[in-house]
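Every protein chain but one is kept in place in this view of the complex.
So, chain A:
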Amino acid sequence: MSDTSSTLRIVWIYPDLLSTYGDRGNVLILRRRAELRGIPTEVVRVHSSDPVPEEGDVYLLGGGEDRPQILAAQRLRADGGLKRAAERGAVVFAVCAGYQIIGETYGDDQNNPLPGVGILDVRSGRGDTRAVGEIVADVDPALGVGRITGFENHQGRTAIGPAARPLSTTVRGVGNDGTTEGAYQGTVIGTYLHGPALPRNPALADLLLRWRVGEIPPLPPSWGERLHEERLAAAL
């Protein structure tokens, strides 16, 4: 969609399998920041037993434990809807387990590579240690987002292929490998900032909206900006 008169369709993929860490926050904040600009929204919750609609604007995927992650990947691959939506230019924002499964391959609990949905050129496996704690990173300047803050809790390590770019450079925390955090390719983003990554980073939420609806007016600073500043100050 290109004009703000039509409805922004936010598709939440498999909240029954991939929703562990407040992933609902990303849905709520995206909806709120769109509606504050007068953009009507519709939230579609897609259960793992349902087909994924192809005509959504923004697709959100959350985190999950090992087994639900494998099931979600199998079902998304068999369904094909998310891949077709990404190919037609929809925005995809995937977190943690969701990030890993939209890549080319990801590791199961024995670190055997399993096939992902293949809409982001990354390959993930398991590291030796678990990364838990506050994370801070500087987003690729081309995206105009600045510094982001979040909480990570994962054992994944992710290598980025030639078709994708790192989303950001880590300032604190582990992210992909201790130097970069997340990845993007066109309008598909994956990140280890789990749960409410968009509430903690209003500029990142606005990037997703801009990708879909074009320029949007800024909003007066509020609690999202306050929290962003507070967490950056606490983490650095």
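Here is the rule we use: a residue touches a chain if its C-beta (ideal position, glycine included) is under 8 Å from a C-beta of that chain, and two chains touch if they have at least 3 such contacts; residues count from 1.
We take it that contacts and distances are computed from a predicted model.
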Pick, from "Aminomethyltransferase", "Lipid II isoglutaminyl synthase (glutamine-hydrolyzing) subunit MurT", "Glutamyl-tRNA(Gln) amidotransferase subunit A" or "Chemotaxis protein CheA", the protein name that UniProt gives for the chain of this complex that is not shown. "Lipid II isoglutaminyl synthase (glutamine-hydrolyzing) subunit MurT"
Out of A:L17, A:L120, A:V145 or A:I189, the sole contact with the unshown chain comes from A:L17
In the complete complex, which positions of chain A touch the hidden chain? 15-17, 19-25, 28-29, 32, 47-49, 65-68, 71, 132-134, 151, 153, 194-196, 199, 222-224, 226-227, 230
